[in-house]
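Every protein chain except one is present and positioned as in the full complex.
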Amino acid sequence: MSRLPRPVAIALLALVVLLAAYPLYGAWLFPAKHAFLMQKITGIMILAIMAMSLDLLVGIAGMVSLGHAAFFGLGGYMLAILSPEYEAANIWIVLPAALAIVAAVAAIIGALSIRTTGISFIMITLAFGQMGFYFFNDSRLAGGSDGAYIYVMPAVEIAGISLMNLENKLVFYYLVFGLFIGAYLLLKVLLASPFGRVVQAIGVNESRVKGLGFNPDHYKLVAFVIGATIAGLAGFLGAAQYGFVNPAMLSWHQSGTALVMVILGGMGTIFGPALGAFVLELARMGFEGMTEHWLLPMGLFVIAVVLLLPKGLAGLLLQLGAKPAPEPEDEA
Amino acid sequence: MDSKPVSRRTILQGAAVAGLAGASGFVPTKFAIGNTAKVKVGIMLPYSGTYAGLGEAITNGMKMAIAEKGGKLGGRDIEYVAVDDESDPAKAPENANKLVTGEKVDFVVGTVHSGVAMGMVKVTKQSGTITIIPNAGANAATGPMCSPNIFRTSFSNWQTTFPLGKVAIEKGYKNVVTMTWKYAAGEEMIGAFEEHFTSRGGRIARQILVPFPNVEFQANLTEIAALKPDAVMCFFAGAGALKFVKDYAAAGLKGIPLIGPGFLTDGVLKGQGEAAEGILTTLHYADNLDTPVNKTFRAAYEKQFGKGADVYAVQGYDAGQLLVQSMAAVKGDTSAQPALIAAMEKAEIKSPRGNFTFSKAHNPIQDIYLREVKNGQEMVLGVAQKGLIDPARGCMAV
Partner (left out) sequence: MDVWFFLIQALNGVQYGLLLFLVASGLTLIFGIMGIINLAHGSFYMLGAYTAYWLALKTGSLLAALVLSLPIAALVGFGIETLLVRALYKRDHLDQVLLTYGLILVFNEAQKLIWGSDVHAVAMPAVLNWSFPLTDNLSYPIYRLVISAVCAVVALGMWWVIAKTRFGMWVRAGASNREMVQALGINVKLLFGLVFAIGAALAGLAGAIAAPVSSVYPGMGDSVLILCFVVVVIGGVGSVKGAFLGAILIGLADTFGRVLVPDFASFSVYAVMAAVLLWKPKGLFA
């Protein structure tokens, strides 16, 4: 992946600044809805983390997964299962444990799945995703189809001193914001590394990579596990936000929505899918507010985007950015 | 439906009013709000997907109850804010939050799907927003999750089938196959039946759980034929109920009596046709209930919406009545929450199903009727259990 054109980089940076400062001006801009919008944006950033992680698989490495939500849901369920019922879990134990389990499961599923390519890969990830869904839906392990609660948020403490109170919506906003930016930077650094270059090459032409003496399977597996683990982190945050998990978090609908965010935003750009998450969710909120029949404008909107913007929103931005006088963009 | 989304102007007006009320701090809140600000009623129901019809019936019933009493709550005008929850539990907390934090509603009325209700209750329990559940039967909502601000005008899953255990014994069934979808609502209904039935000496020949929401039953019907039980007790609803009853009859199993909660035939009886003849069910309502309240309600509903009312419309209607009664008791002062909750707890609802009051855990104390399908009509045979109180297992908060 090449470096972003300067105007695009500036526009994105402006968006990030807008996000970072939202709690400061939000109350002034939206007096009645500020608190809700802050939580809504928190939720969107969580979905954006998931969309970016899926982009590593789909847009970069060329592995189209329709089972990514399984890792998102698993991350959330791990928080629910590992948390004691009436006291706060220790985040330094729960979070690494949850991510380790997600990574382990992803390693198994990934090792099996990457033996296939193309359509078969889509379908085998779908199959594993559905197995994950039914595992939590049908077992009494964590509330079955009704879902389960996390009654007390994990405590973030060092030597007994509380570092942050996750019950506080503002604190949680900045935690998610930090992880959102962190996930983006991590993915960018990863792609710039020698490992990342091989993964990108696999996405373009796998047999050439093989011809150069690399074993693509190793690289694909590592990329799969990294993507899944980041999705697990997103799911962990999603479960923590409202303290509720449900098997629907693992469903193919959820995987499909993430995939739609990736395609809508622009595959292979990492920032595009994040943008896609924002646009899709804000469009949904806007249409829902306008009409009871919101599915109709929402569907037409998606269709219009796919027809008019061949490379997604990111493609549009990059095209505009390449011109001498770019339009200022504000999406959020 | 006439629930309009909030325009920016109404938000600004609301904010201005709130600001004024806040500024004039010495005036008691009751008068400051008075008749000026609208009561905000948040509605969280499915308007798309499989349960869309239920969401519509509940909304109709609720708005009708309020319109009958002048269209106001405690003298204040009402603003409805509706959210389509799509029956998607993954979006449930966020949708509830949209009403509670985003719209700052005074009441939340919702929802149909149990899993969605669990996510919703998690949010409203924390915010303290008064919540009325007009359908979802998850035992936990008035069990472990019970809360002073959470009420239910429908039923707990336990309530609908517990009396059926006794009915089965009285009918002389000793060996029964139970069957439902493999999901929480189904397992809770089957569980309550089994609890009562086995405590009186009945035997469960087999518990068949069908993958949800699969509606292909042939394999399990063959299984039932081979087991030859005295009766089959089952729970399905909506399209699943319609199909199961027809498949059961087409498989020639009508020799084995079919019993279940009333959802097995309610709303789909016409479609089931002859196949439903003789099915014995228990429920807190029956379309043909011969009471003046029910007849008036049904006639008015039919006139207004052009179709017959069902149990879901009744539950919505009663949610509306609960709002009207309790708001009248506090003269529209939503800020006096303890008084409002006390009024709700004391409310006696003159429901089309018969009068009911609320248990300590805020679930209806209601008669469960025994009904049988005869000549395509749901006939009420009598009361299977009078004034049934949900045991509210695990409820410690109230």
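Each chain carries a letter (A and B) given by its place in the written order, and its residues are counted from 1.
Simple rule for what comes next: a contact is a pair of C-beta atoms (placed from the backbone, for glycine too) under 8 Å apart; a residue touches a chain by one contact, two chains touch by 3 or more.
Since the model is a prediction, treat every value here as computed from it, not as a measurement.
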{"item": "Residue touching the undisplayed chain, where the options are A:11, A:38 or A:58", "value": "A:58"}
{"item": "Contacting the left-out chain in the complete assembly, out of B:256, B:309 or B:370", "value": "B:256"}
{"item": "Of B:64, B:96, B:242 or B:289, the residue in touch with the unshown chain", "value": "B:242"}
{"item": "Which residue of A:141, A:306 or A:322 touches the chain not shown here", "value": "A:306"}
{"item": "Hidden partner chain, residues of subunit B it touches", "value": "47-50, 52-53, 55-56, 182, 208-216, 218-223, 225-226, 228, 238-239, 242-243, 246-247, 250-253, 255-256, 267-268, 270-273"}
{"item": "For subunit A, residues in touch with the removed chain", "value": "58, 64, 112, 115-117, 119-120, 123-124, 126-128, 130-131, 134-135, 137-138, 252, 256, 259-260, 263-264, 267, 293, 295-296, 298-303, 305-307, 310"}
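In the analysis below, only the chains that are shown with their structure count from here on.
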{"item": "Between subunit B and subunit A, distance of the C-alpha-averaged centres to the nearest whole Å", "value": "36"}
{"item": "Interfacial residue positions of subunit A with respect to subunit B in the complex", "value": "31-33, 35-37, 39-40, 43, 134, 137-138, 143-147, 149, 241-244, 246-249, 251, 253-254, 288-292, 294-295"}
{"item": "Interface residues, subunit B side, partner subunit A - complex", "value": "1, 3, 5-6, 11-12, 14-15, 47-48, 82-84, 88-90, 92-94, 97-98, 101-104, 114-115, 118-119, 122-123, 138, 140, 145, 182-185, 187, 211-212"}
